[in-house]
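Only one protein chain is missing; all other protein chains are in place.
Then we have chain A:
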Amino acid sequence: MTKSQPSRPIPPKMGKPPVGGGPPGMGPMIGEKPKQFKATIRELIAYAKQYIPLVMIALVLALVGAILNVVGPDIISDMTNTISSGLATSINLDEIKRLGILLAFMYGFGLLFNYAQGFIMATVTQRITKKMRTDISDKMPRIPLKYFDKTSIGNVLSRVTNDIDTIGQTLNNSLGSLVSGLATFVGALVMMFYTNWIMAISAILSTIIGFAFMSIIMKGSQKYFIAQQMELGMINGHIEETYAGHTIVKAYNGEENAKKVFHDINERLYTNAWKSQFMSGLMMPVMTFVGNFGYVVVCVVGAILVNNDVIQIGTIVAFMMYIRLFTQPLAQLAQAATSMQSTAAASERVFEFLKEEELEDESEKTQKLATAKGDVEFKNVRFGYDEEHTIIKNFSASVKAGQKVAIVGPTGAGKTTLVNLLMRFYEVNGGEISIDGIPIHSLTRENVHDLFCMVLQDTWIFEGTIRENIVFSKENVTDEQVEQACRAVGLHHFIKTLPNGYDTVLNDNANLSTGQKQLITIARAMIENAPLLILDEATSSVDTRTEILIQKAMDELANGRTSFVIAHRLSTIKNADLIIVMKDGDIIETGNHEELLANGGFYAELYNSQFEDAS
């Protein structure tokens, strides 16, 4: 089957993706892995070139902030020693004051620098993500429709939203904490060895033991965590489909079966959920233990050393802080690393989109067709959605200005293909299509589009007022023109009855029927007022009165224009000047109604089938 239908709107994804089981930031995050980490990061740096100076400043600030925090304990240690040495006599209060003020300044500046760093990073991240969104939106019109017909809307959408959101969240955390974490870690290490190497080694050893313990748990929990995500996905899928198909489940007494499946998954989910919850819940106590254990080791070793007059008591106080400064960034670094991975994975997809092949540049095309009489000529047109499978083999036809062309065929026959070619949504593989004798590929796409008004089967209405929906991108449209178009399609009276008239906002809960929406798109086409018309008649169910209205409006619109109609209605087909019959992607018959009936071919069969009684 050829994929030639216009992309139909995909129903909004129901619900949000499930939140992971572990408390945020505690459970082992399953970061998505990018295909090429380094290349993507390099690309990201190049992309964010203009912000590099700012990022540098932020990194310096993070570094300084970290150093200030690391040096702090050393001064507290001095303070303790000053107190301790004065225990027997009297404490040098001036020295204490000096150290206190120094510390106040250091921590004050630490706060300032770290906040400035966070502020800058938040700003840069948001600016980068904004730029990405802008670039994606900017890129969209330059990508051939072929891409969008192949890719699901959800896929593209998730790049604009989820992926960029991920980048926004992770980039913010990762860069800053990577630097400050590293600085704190190294700083604490240096300061520890500088202060006392025996203490330093015992502190490090105790931490390593703690973390070895932790990594075992991490490894063990990963399994359950992944299993939990999987079961969650499965149960959500099952819930979604049985809820959405509720009537069918009921009508066929499928409840028992559905419940059985549900309980099976729910049971498995429970097992994995409590295990992964428990495992990720272990992280906190173990972390605390690592902290406490280090603390105890430092206390005991320190006390022994103090007792043997190797160090002073202040050193223990300092180490009690160092051990915290030393262990804390380890977790922070692990987080930042996962964050970086997610950033890279998300950026990879965004860049992939930004690098998609673009439509051919047309700036050198100078030929312009401001308006057209409306003669359309197909000359030996050859086309296939992919190069190997030619579906339209050799199509020639000539349409005179003002004539009506009906395109008919069973569902899936590829009726929209001709529209795609006329509008240059796709390019022909051979032959040419010309309007008023000028081949359309020698015109810019923009120019071609200007020559057509188009009404598609999927009534595309966006959130905005009725007026905005009708005027759309057209500039300098007066209110009178809008009203006139609505009168012509028979909508004016209805719109007037709405509380806000033409300024009524159309959104999800707007009570507009399908038919009325269709009329709005017809009015939109009227405002566009182009010499040629493409019409995809709706098969969708509208009530008969509206259907008559739509029919009349379409006739009105087709009046005096060369029109191409994807036809479902007999009246359209019968009075068409040319009927193009399509099957399996190809054009199999052309001619007018009488000729085709006389031929007794596929068309005749198709046409007659609608009157035959089922017998």
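Just so we're on the same page, a residue touches a chain if its C-beta (ideal position, glycine included) is under 8 Å from a C-beta of that chain, and two chains touch if they have at least 3 such contacts; residues count from 1.
The rule we apply is simple: contacts and distances are computed from a predicted model.
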Query raised in the report: The chain dropped from view, which UniProt name applies: "Multidrug ABC transporter ATP-binding protein", "Potassium-transporting ATPase KdpC subunit", "Tricarboxylic transport membrane protein" or "Cytochrome c oxidase subunit 3"?
Result: "Multidrug ABC transporter ATP-binding protein"
Query - Residue, one of A:I45, A:V60, A:L111 or A:V505, that touches the chain absent here - result: A:L111
**Report entry** Candidates A:A46, A:V296 or A:A598 - the one touching the absent chain
**Finding:** A:V296
Query - Contact partner of the left-out chain, one of A:V60, A:I248 or A:A598 - result: A:I248
Query - Full-complex contact with the absent chain, from A:K373, A:K393, A:H492 or A:K574 - result: A:K574
Report task. Specify the residue from the set A:D74, A:E432 or A:D458 that touches the hidden chain. Result -> A:D458
